[in-house]
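All protein chains of the complex are present and in place, except for one that has been dropped.
Chain naming follows the written order as A, B and C, and within any one chain the residues start at number 1.
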Amino acid sequence: MNGINIAYIGGGSRGWAWGLMSDLALEPALCGTVRLYDIDMEAARENAIIGNRLAEREDVVSSWRYEVSASLEKALAGADFVVISILPGSLETMAVDVHTPERYGIFQAVGDTVGPGGAMRAFRTIPLYIEIAEAIRDHAPDAWVINYTNPMSVCTRTLYRVFPGIKAIGNCHEVFGTQKLLARALEEVKGVQDVTREEIRVNVLGINHFTWITRAAWRDIDLFPVYEAFVEKHHAVGYESEQTGNWMNDFFSSANRVKFDLFRRYGVIAAAGDRHLAEFCPNRWYLKDAETVRAWKFSLTPVAWRLENQKERLEKGRRLAAGLEPFALQETGEEGVRQMKALLGLGDLVTNVNLPNRGQIPSLPMGAIVETNALFTRDSVTPIQSGTLPLPVLSMVERHIRNQEGIVEATFTRDRHLAFQTFLNDPLVDLDLPEAEACFRAMDQGYFD
Amino acid sequence: MNGINIAYIGGGSRGWAWGLMSDLALEPALCGTVRLYDIDMEAARENAIIGNRLAEREDVVSSWRYEVSASLEKALAGADFVVISILPGSLETMAVDVHTPERYGIFQAVGDTVGPGGAMRAFRTIPLYIEIAEAIRDHAPDAWVINYTNPMSVCTRTLYRVFPGIKAIGNCHEVFGTQKLLARALEEVKGVQDVTREEIRVNVLGINHFTWITRAAWRDIDLFPVYEAFVEKHHAVGYESEQTGNWMNDFFSSANRVKFDLFRRYGVIAAAGDRHLAEFCPNRWYLKDAETVRAWKFSLTPVAWRLENQKERLEKGRRLAAGLEPFALQETGEEGVRQMKALLGLGDLVTNVNLPNRGQIPSLPMGAIVETNALFTRDSVTPIQSGTLPLPVLSMVERHIRNQEGIVEATFTRDRHLAFQTFLNDPLVDLDLPEAEACFRAMDQGYFD
Amino acid sequence: MNGINIAYIGGGSRGWAWGLMSDLALEPALCGTVRLYDIDMEAARENAIIGNRLAEREDVVSSWRYEVSASLEKALAGADFVVISILPGSLETMAVDVHTPERYGIFQAVGDTVGPGGAMRAFRTIPLYIEIAEAIRDHAPDAWVINYTNPMSVCTRTLYRVFPGIKAIGNCHEVFGTQKLLARALEEVKGVQDVTREEIRVNVLGINHFTWITRAAWRDIDLFPVYEAFVEKHHAVGYESEQTGNWMNDFFSSANRVKFDLFRRYGVIAAAGDRHLAEFCPNRWYLKDAETVRAWKFSLTPVAWRLENQKERLEKGRRLAAGLEPFALQETGEEGVRQMKALLGLGDLVTNVNLPNRGQIPSLPMGAIVETNALFTRDSVTPIQSGTLPLPVLSMVERHIRNQEGIVEATFTRDRHLAFQTFLNDPLVDLDLPEAEACFRAMDQGYFD
Partner (left out) sequence: MNGINIAYIGGGSRGWAWGLMSDLALEPALCGTVRLYDIDMEAARENAIIGNRLAEREDVVSSWRYEVSASLEKALAGADFVVISILPGSLETMAVDVHTPERYGIFQAVGDTVGPGGAMRAFRTIPLYIEIAEAIRDHAPDAWVINYTNPMSVCTRTLYRVFPGIKAIGNCHEVFGTQKLLARALEEVKGVQDVTREEIRVNVLGINHFTWITRAAWRDIDLFPVYEAFVEKHHAVGYESEQTGNWMNDFFSSANRVKFDLFRRYGVIAAAGDRHLAEFCPNRWYLKDAETVRAWKFSLTPVAWRLENQKERLEKGRRLAAGLEPFALQETGEEGVRQMKALLGLGDLVTNVNLPNRGQIPSLPMGAIVETNALFTRDSVTPIQSGTLPLPVLSMVERHIRNQEGIVEATFTRDRHLAFQTFLNDPLVDLDLPEAEACFRAMDQGYFD
């Protein structure tokens, strides 16, 4: 299919943009144009050069043109798809999100989703998403919008709040990692080899980065007893696959001990990385202090590392643009391009995405952004009824949903008081009132002035 | 996969039982045992002979043994699947359902779903379904139950009311006929040939026999403008495909004028045969009198014909059992066996089924039996969120759902007054109170004595 | 309490305005200003003169000043209460609503609520209510708004759709009449005399003019068996109280045969006049033809009578303004002024009003305008959970709610097609498609051009 128009918003951080280029280059069914828009226009320009270079290569099986758009509006006009992957603020700002709370005894492994860091990141991202949503409403109301930016739930919620008619989904690969882990368990427990993650059927429900699997199967094999055996064997010491990932998840390894512990508690499979899962639970469980974190065998990613890594990526970008380094084509494992194909009518797909709750999880508040499986078919994404969660898990999920609602409401209405009370309701914020106030104040980069 | 146990309840009317035999015989992936139970044990015995004869044939690609069970309990014990397809009462009783209302000016094309005939059929079927549901709860609580008996919605509702943990679905092929019609439209309007009905993607929602399609596509082609063109061309005169069906639908042809008219009214595609659709609408629209019916080009199936047809089928049964006539193997187009495969983990399937509303149609009452697409995967059927219907259609559907609720409640509680008031709320029952009372009394075969 | 500001929108038809004047004049607890606004400014001016004349009288126990406002905005500015009672269009227009459908065999007793007449009246009233709601949002967002205009449900729905934060209620006295009837039954069956309608406790639920009572008591006496005995005695011949009413309901008598019949059908008490009730039911039940209406002993109010009556009222107005006729002070039995007192904190009140469904009738769609009891206290109206209705009644109510939703949606979106399909879904519109189209066209006074 020719003539597909994709608007790519963001991409200055390079990685996600290159991933999309790679996936498009390897997909023979689609050709067209990608319009790049980033507030760092230089970044967009460099990405366009890198993208257009691919046209010459023989191992590229499709034809895509990359253009830089001078404005959001221009990028959006005529788009069939809008991909959003922005870095809200700078990594320096993110350092405040992640490390300032450490002064108050709150440790965060990622700091981009929930917890004090997630809240602050939300406060500065939502205003950007309001602008983006208004622009989509006005310039590309029929486009399918694929969001990759975190915090996923509040970003997607903002899109729908501004423009209820938007056709937006939120994508995240965390569940895929759990599918891979289930394939490992299948191999170890049952001796079945070479099963791909796509073959692992899972019933997914929850919220992004705190997503759960309540049924899993490979062909006719129920994977719950398989996983149970696997967990019983490994939970004490942990399990680390020898597998290495792409840039997106490589150095972020864990021993899955949090995931195993949650399975032993609740009997359902937590489907995100341990670093994310830990942040959704009460402070004391997995993140009490550095020693606790070490015992659970995951790491707290320092923003200093991200800065270093960013520098490397920028340098790599310059080399790629200058033709000094070849662009490495490889499938990212992301599903954005597969989803586009399904939405264009080129084959159905069932996968997990983030969408407003219209009844797919009837026990959670309607309108909350939830993550479940959905059926993708031509111009249509329909979520699948996913049942419910064990009560204590449901309760934890609900609490985060209310916090997301509070964060969005507070940002829309500029209500600092609500923002702070919501901040205080986060399970990681195990502080008394004056401490919490001090922490909030130290972290607030002008969001509620 | 070997050792599958199927309990088949009913089958005395032969047709559906032979269809299942045929589909099982042609499915290489499954082997096992079918236990036949019917209150007419002679019928079950004859069916077992016919089924077991297939084992000798070369064109049969699987191995199934057919046994007669002396009781419902014995049929159910150890079942993986329970298929229910019973004739509630006799055709003589059905003649009262269909033809007695004609004395009061109410004409019915089928008389087995809604209208006065559907109500009476429900009153005598629900008690049987209470027994079946109790037996499944006690003897096969983990089995998947596939219901084919009409009235579909109230039968399935009864199963869930008696045994909320039942894993039951209701199957009907009416939507498939509409998919075929869409393939015809695609051929005629766009010149695309040889598209099978399975390739036509549809978003299905509503209640059985009054089901609607709100999105349809073939690959990347939106079928709504295609169907619109087709309807505009044919609605005045009607459209009849030259295609002939199997025993189940052959002589029940129509010119689709009701279906076309409903599309022109509401902009969504009614996905059942005209004979069914007409019965859900106000009496005056399509069934006012014989002349009106003729003008809309469908027929009122007389029960006399069913009696004749039954006689032929019984004779054919005797010939088949005696080996005097070869059993004609052919796929029925029903999806029961495909669904079993998916439930066993042998490949996913998305298709439409009848299930309690858990949010798949949030604008309709929770717990009502609704028909939507669902994802079938290993040991799991999860309905797909199907959006909503145009308001006037929603209103008509709601009215029937309330009537179904009333019919079930009245039968469970032996409440003749509620039964009558519900009867009176049917759109076909355009009678004043004394006429309606007389009609009800004339039709009541001891249901509320 | 002094300084109360009331904005009175409408009043050109005199009756309701005079009623309010009378009730205010007789209420010692409140004093203030009424600002009158009507598109017929002469009418407003005359009403102001009449109102201000009251100040001189000795039997008036409060002090109110009446002013004419030149615009809606001016009337609203600073209002504590907004009373709306407009005549949408003229009585000549209403004659089309009521009498044109007679050419198609549809008879209407009132023609202002549902049926073809109610639909058309809605189509022309909703745009006026959009304007009023916008003006309230902009000029009196904190005022309590009391609506008297019909069609009540769609008018109130429009107010909330335009301005979700509005503090609006819809008032109707029909339930009061049923309370009076219950007092009569109590007298006749139990010999208890002189019970006022306020002493009769009722649980009210449904929609305006199709409201139902599911529990009724006087002190410790359950009135359901009392009413049942009363109905059994009178239903065949009917019951007419010798009581005469004020201008609002005097000549609109009935023998309550419809009300009695509905009780015998459903076991719950229909709480509106027969003329209204009949219009909510299938055409054939009570309104099939003139003879049927006569048999049920209610009358079809001709608009010619209303024109005559209007003329008399206008003449009376002139006499009142000129001081040629004394203004007759008497309590109307309306509750607007009592409600104002309660909202001002001068004593609680439980009474029935029309409000958006926030769960007071959980089995009906959220957001629909429903009529139930509510507790009035200082600056607060909180509806009371009212349980549910018998299924067939619920179904009829739901159908009208969907029609109201369709009417409002069609008017907001200028969707003639939806308007017509909704019209067709009315129980009184027992027409085939071409007849219905002709009827709609004949009635449409430019609403969907």
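As a convention for this text, a residue touches a chain if its C-beta (ideal position, glycine included) is under 8 Å from a C-beta of that chain, and two chains touch if they have at least 3 such contacts.
Bear in mind that the values here come from a model prediction, so they are computed numbers and not experimental data.
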{"item": "Touching partners, among the displayed chains, of the absent chain", "value": "A, C"}
{"item": "Sole contact to the chain not displayed, among A:Val226, A:Ala278, A:Leu394 or A:Met443", "value": "A:Leu394"}
{"item": "Residue of C:Gln360, C:Ser395 or C:Asn425 touching the missing chain in the full complex", "value": "C:Gln360"}
{"item": "Hidden partner interface residues of chain A, rising order", "value": "261, 265-267, 282, 284-285, 288, 363, 365, 390-392, 394-396, 398-399, 402-403, 405-406, 409, 418, 421-422, 424-425, 430-433"}
{"item": "In chain C, positions touching the absent partner", "value": "1, 201, 203, 215, 217-222, 344-346, 348, 350, 358-360, 362, 366, 373, 375, 377-380, 382-387"}
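Definition applied: only the chains that are shown with their structure count from here on.
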{"item": "Overall pattern in which the protein chains touch one another (line/ring/star/complete/other)", "value": "line"}
{"item": "Chain occupying the middle, per Cα centroid", "value": "B"}
{"item": "Turning angle required so that chain B lies on chain C, C-alpha fit (0 to 180°, nearest 5)", "value": "180"}
{"item": "Between chain B and chain C, centroid-to-centroid distance (C-alpha), Å", "value": "46"}
{"item": "Centre distance in Å when chain A and chain C are each reduced to the mean of their C-alpha atoms", "value": "54"}
{"item": "Sites on chain A at which at least two other chains make contact", "value": "none"}
